[in-house]
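Supplied in structure tokens, the structure appears directly below.
As you look at this complex, bear in mind that one protein chain is not there, while each of the others sits in place.
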Amino acid sequence: MKNINWSTYSKPIILVAFIVILSVLKPAEFLSVGNAVSVLTSVAAIGIMVSGTIFVFLIGGIDLSIATLLSLSAVVAATVTTRMGGSTGAVLVGLLAALVVGAVAGLVHGYITTTFAIPAFLVTFATQSVFLGLAQVLSNNNKIACTWPAFAVLGKNVVPIIFMVIFALASWYVLRKTVFGRYVYAVGGNPTAAEISGINVKLVSIICYAISGFTTAMGGIILASQSQQADSALGSGFTNDVITAAVIGGISLLGGEGTLPGAIFGAVLMGLLNNGLSLMNVDSTQSGLVKGLVIVVAVAFDAMHHADQSRKKAKKVKKGPAAPELS
Amino acid sequence: MKRMNQTTMRRLISIGMLLILVALFAGLAGTGEGKFFNETNLIEIVRNASIPAIIGVGITFVIITAGIDLSTGSMLALVGMVMANIYVYTLWPIPIMIIVGLLVGLVCGLVNGFIVAKLNVPEFIGTLAMMLVYRGLTYIIAVKNDIGAIESVRMNHSQYAFLGEDFMFVGLYYVIIAMIIVVILGQIVLKYTRFGTNLYSVGASKKAATLSGIDVMKTRIIAYAVTGVTVAIGAIFMTAKLQSTTANLGTDFEFDPIAAAVVGGVALSGGSGDVIGTLIGALFMATLDNGVKMLDMNASYQYIVKGAIIIAVVIFDSLYKRRIDRRAKEEGAKEGLE
Partner (left out) sequence: MAGNTILEAKNIYKSFSGVPVLQDVHFEVKAGEVHSLMGENGAGKSTLIKIITGVYAKDDGQIYWEGKPVEINTYQDCQKLGVACIYQELSVIPPLTVAQNVFLGREPRKGPFIDYAKMNKMTQELIDKYQFPLKPTTVVDNLGIGQRQLIEILKGLSQDSKLLIMDEPTASLSGKEAEMLFKIIQTLRSEGVSIIYISHRLEEVYMLSDRLTILRDGKNAAVLEKQDIIPAKVIETMIGKVVDESAGSKKMLHSNDEAEVRLDVKGLTDKTDRYRDISFQVHRGEILGLGGLIGAGRTEVVRAIYGVDKAASGEVYLDGKKLDPSPKASILEGIGFVPEDRRNQGFIPLLSTTKNVALTNYDIVKVQKTAISDADELSMSKRAIEAIDIRPADPNKQVGVMSGGNQQKVVLGKWLMRDLKLLIVDEPTAGIDVGAKDEIYSILEDLAKQGVAIIVVTSDLQELLRVSHRILVMRKGDIVKEFKNVEVTQSMVLSAGQGVEEEAK
């Protein structure tokens, strides 16, 4: 039992099984170069975003504002670029502005949740509304065309995939190699113990939210570039997709558990899932059913696993001679 | 000096917020015919607040147990679509259709309760996921036209559509009456029954509630079930008013009842607040919507202001609670010295 680690092999198996099923069901459509590219490009935005939101999930937080922050960032990029005339320089300034907006939004999330001890879901639930409003005001409820060459190139062909690889590698490096990455896992796994170990839990958390905001903005830029336009509805549904990708990828929404390769796997599977469902003419609106069930089952499983551990812990406390309660 | 009761204090704050907002819009958008501050418009505001207030009663129950329900918008659509199916494809009488609608709400609520209380899935994740599930189901069962496209379903049978109207005299809408009944019932259950007391106990401390012999799991599940039923009531009045339903009915609607509860002083940490507070909150939100429209402001500002208000209120509540806790601790220390 100990030697067979299901979680190591389950992911490739699921992935292969998925590809095989789709190839058998829809061989002509699924196994074409065009489709492969379309799967990959649709994976790219989710992959970029999950590379950053994983930090928030790892510390046991959540972000319900992904969809509208994504739209807001894209609208900011488009608006700034338009105002500045659309030159390559203007595009750069626009992108920078969008990324700053994303990071600042994340900082605000992190600051409010940690300083006032307000649950992250509530803060991001409220800010999603703020971001939506801001995106609508800024775009005047119009679609802004994003056809500047320097902007459009970001979403062309394999460029989004390259971005995804860069973001994923950077995220992997930080999580796997740096001291900060170690701290992230420690904070998510046991904030009290982390604090006692001299880690500034508040600071680590705020940085995690900022990273998440930053990558969400990047995801928005890529999406706007792919669709050559930005509006306040650009990100619709992406909150769910990113969370589902993370959950599929084995990231525990209870914190402290999960890896970047897992998250990227989740993003790829999400792309395949979306692609497969659309090839089988299942409306994207109906696929929410599947995603929702996946989340419930995965988190219920996590919760059971955690309850199991805390039961063990309860036993240990009981037998301990210095059990603090009632002794 | 006798300290003012925390609950009373919070109630005064939310009433104050509502009055200030009304006064503000009365000043900015004017009084009299066709303006903000006149009878017709004020009734309109109450009418618009009714559905969020009805659902808000259920949400209040859930939040008092320290839970949350993000799936009410989708649930609303699912209930509407089930009723639409009955309306279009069967000859069942309208009352049966309404009863089935209520049952669908009840079942959805029970499912949410089961996932959250029995499977121990964190409330916001479980209900977020169910938001997707209910929406997906709605699209799957959506009434489609000959070429398979989802369309808006007319539900204008006179036995049904009248629920969206007023009766006896102009402005006395059925939905307002329903809201008043649900709010009063909700408040009575909360304050005058054991179940109500249990809700507060569970929200304040699950451990203490268990020690006092309260069935925590059952209490939580029932709170979600109540929410399901209030959502169904909301769905009935909403579709009756629109005389139609669509698959994307209630999109983003989960925001409004929660916002109403938060503004009305129902603390998300559980154990405090009541239905009257949520009603005040719902009136506040409806006034905001209406006033912004009256001022011909971009409707988008509503989203910004709503979100900002929620954040401001929860930060206020958090700071306020911290002060109370500190005071209790200090007093405990003083008592220890005697």
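Chains here go by letter, A and B, matching the order in which they are written, and residues are numbered from 1 within each.
Going forward, contacts are C-beta pairs under 8 Å (C-beta built on N, C-alpha and C of every residue); 3 or more make two chains touch, one makes a residue touch a chain.
Since this is a predicted model, take the numbers as computed values, not measurements.
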Among shown chains, those touching the left-out chain: A, B
Residue among B:K144, B:H157, B:R194 or B:K293 that touches the chain left out of view: B:R194
Residue among B:Q187, B:S272 or B:Q302 that touches the chain left out of view: B:S272
Residues belonging to chain B that touch the chain removed from view: 3, 5-7, 188, 192-194, 197-198, 200-201, 203-205, 207-209, 211-214, 271-272, 324, 328-338
Hidden partner interface residues of chain A, rising order: 173, 177-179, 182, 185-186, 189-190, 192-200, 256-257, 309, 313, 315-327
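In this section, only the chains that are shown with their structure count from here on.
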Residues on chain A engaged by chain B in the complex (per definition of touch): 62, 64, 112, 116-119, 121-123, 125-134, 136-137, 141, 232, 240, 243, 253-254, 283, 285-296, 299-300, 303-304, 307
Of all residues in chain B, those that touch chain A in their complex: 68, 70, 115, 119-122, 124-126, 128-137, 139-140, 247, 255, 258, 268, 298-308, 310-311, 314-315, 318-319
